[in-house]
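With one protein chain withheld, the remaining protein chains of the complex are depicted in position.
Chain naming follows the written order as A and B, and within any one chain the residues start at number 1.
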Amino acid sequence: MTESLSNLLGPEIGPLTAAVIKAILLVSLVAGSAVFCIWLERKVSGRIQDRLGPTRVGGKFGWLQGIADGIKLLVKEDVIPAAADQMLFRIAPYIAFSGAFLAFLALPFADGWAAVSMNVAVFFMLAVLSTEVFGVILAGYGSGSKWSLFGGMREAAQVVSYEVPRALSVLIPVIVAGTLNLSDFARVPEGTPWYESRSLFWNWYLFHDPWTFCAFLTFFTCGTASCKRAPFDLAEAESELVAGFHTEYSGLRWSFFFMAEYGSMFAISGIATLLFLGGWHVGIFPNDFGNWLGAAGNVINVIVFIFKCWLLVFVMIWVRWTLPRLRIDQVMMMCIKYLLPITCVLLLLISLWQMAVSVWPALLYVKYLMAGACVAFVLAVIVKLITTRHTLPVAGSAPVWRSPQSMVRSS
Amino acid sequence: MTEEIGLNHYLLLGAVLFVCGALCMATKRNAIGVLMGVELVLNGANVNFVALARFNPAFEVEGQVFAVFVIVMAAAEAAIALAIVLNFYNNHLSVDVDTAEELKG
Partner (left out) sequence: MSLHAFLFYVVAGLTGLSAIAVVVTQNIVRSAAFLLFALAGTAGVFFLLGADFVGATQLLVYVGGVLVLVVFGVMLTAQEPFVSMKTGAAEWVVAAVVGLLLYAAIAVSVLIDPVVKPVELQKAGAQTAPTPEASRSTEVLGEAFLGLQEATPKQYKDGSPIKVTGIPPERAPKRTPMGYLLPFEIVSVHLLVVLIGAAYLARAKRRRGAST
């Protein structure tokens, strides 16, 4: 896009216009994703908790709940505590949001369709996502209350600790692919035979060998922890710290933290999709839609990519409302005593694997084995779900509570 | 595209960072403020390294390699400096560098 606009408008205005258009697209994606994720979270949490979720705003399924929440937040009174550090309190949400938003600069939505397609894309994304922690620290300190300070410090310790196994987990598919450029992970170059093309699901790095499979699981876990999502969400632990570092924030300032959280969830899902799940490919076609249909095919790729990212965000939401929250010492123990050694061992094993492949090329066919095993597992689960006979509970079965007569008799 | 911004601009920016870091080291009474000055000095030097790597093709690689080395060593030095400051605080309950005038303790 930059080249065509530069040719049209000149060497100065062209890149500027291209940058403005890309910025507008990214901001609308982040804001639209946040609005959609509000609705998704409330619906999913409702269903998991055996209730319906929003059903009133905007029709039977509460489609406009997100927009209603946004309008409510915009018109709330802007309150700053008297003990707060004025400058730090004000800039903290913007630092957090810009840390999450900058990561979208390097995220490719289709082949070459990134705002800035860098050769160090995944490194840049990890580096920029790690600057978000400073917004949390400044918010915790700047609020001038001890709950915020404790929440902010615990939060910062957790996020910074989980960056290490996260980066190691990212290194594992990078070693296999040999590049840091995120577009290269899913690109289908000219002349590859159809069974080797990255657009088929058995060529995705998830199935490349057992170690990248485990790396996907560790990356997703560390990514969930570094996004401060449950079960690692002590920073927002409502039962303990009121709301952690954003206790004193209301209205638009709070919504910046909120957009930062959903933005970083989307960015982590984007990295996971590109590295492990084949990026913008559907998985059953032997070539890229962009190669077949040009720009229209790339638009299809963008839609598929965003849908996959939302699927992973849905998994994060699902996990949040299923598992109980971990304590801070359990969180740090899990990072330092479990995830860090596991990722180091995986790194060692993938390096040995890459060296072994040059000696035994037959190891390259392990991916068919793993893909077949996963497909067989998924099919087995579906078959079991369909064929299991569900029995309705029978009235008069063993009661949960004892009847009052039996309680009196036992005393 | 780059005819306007030359090597001198980047070297002067590195000089600004260096001077601010040196002033910070000289004027701050808080020991951690002095540490921030050290970080600024190292960043000024890094800007010089990378600018010369860009404008002098003989150093295209070495400039960036040494900038990476400097970043890593600065991280190590910041960690140890903070450990020393924490120890000093545990012993003296203060991080004011003006109170650190005895060799004992």
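In the analysis below, a contact is a pair of C-beta atoms (placed from the backbone, for glycine too) under 8 Å apart; a residue touches a chain by one contact, two chains touch by 3 or more.
Since this is a predicted model, take the numbers as computed values, not measurements.
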Touching residues on chain B - with respect to the absent chain: 1-13, 15-24, 26-30, 32-33, 35-37, 39-40, 43, 46-47, 50-51, 53-58, 60-62, 64-65, 67-69, 71-80, 82-87, 89-96
Sites on chain A contacted by the missing partner chain, in the whole complex: 12, 15-16, 85, 87-88, 91, 95, 116-120, 123-124, 126-128, 130-131, 133-134, 137-138, 141, 149, 153, 156, 160, 163, 180
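Heads up, the rule we're going with is that only the chains that are shown with their structure count from here on.
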Chain A and chain B: spacing of chain centres that average the CA atoms, whole Å: 35
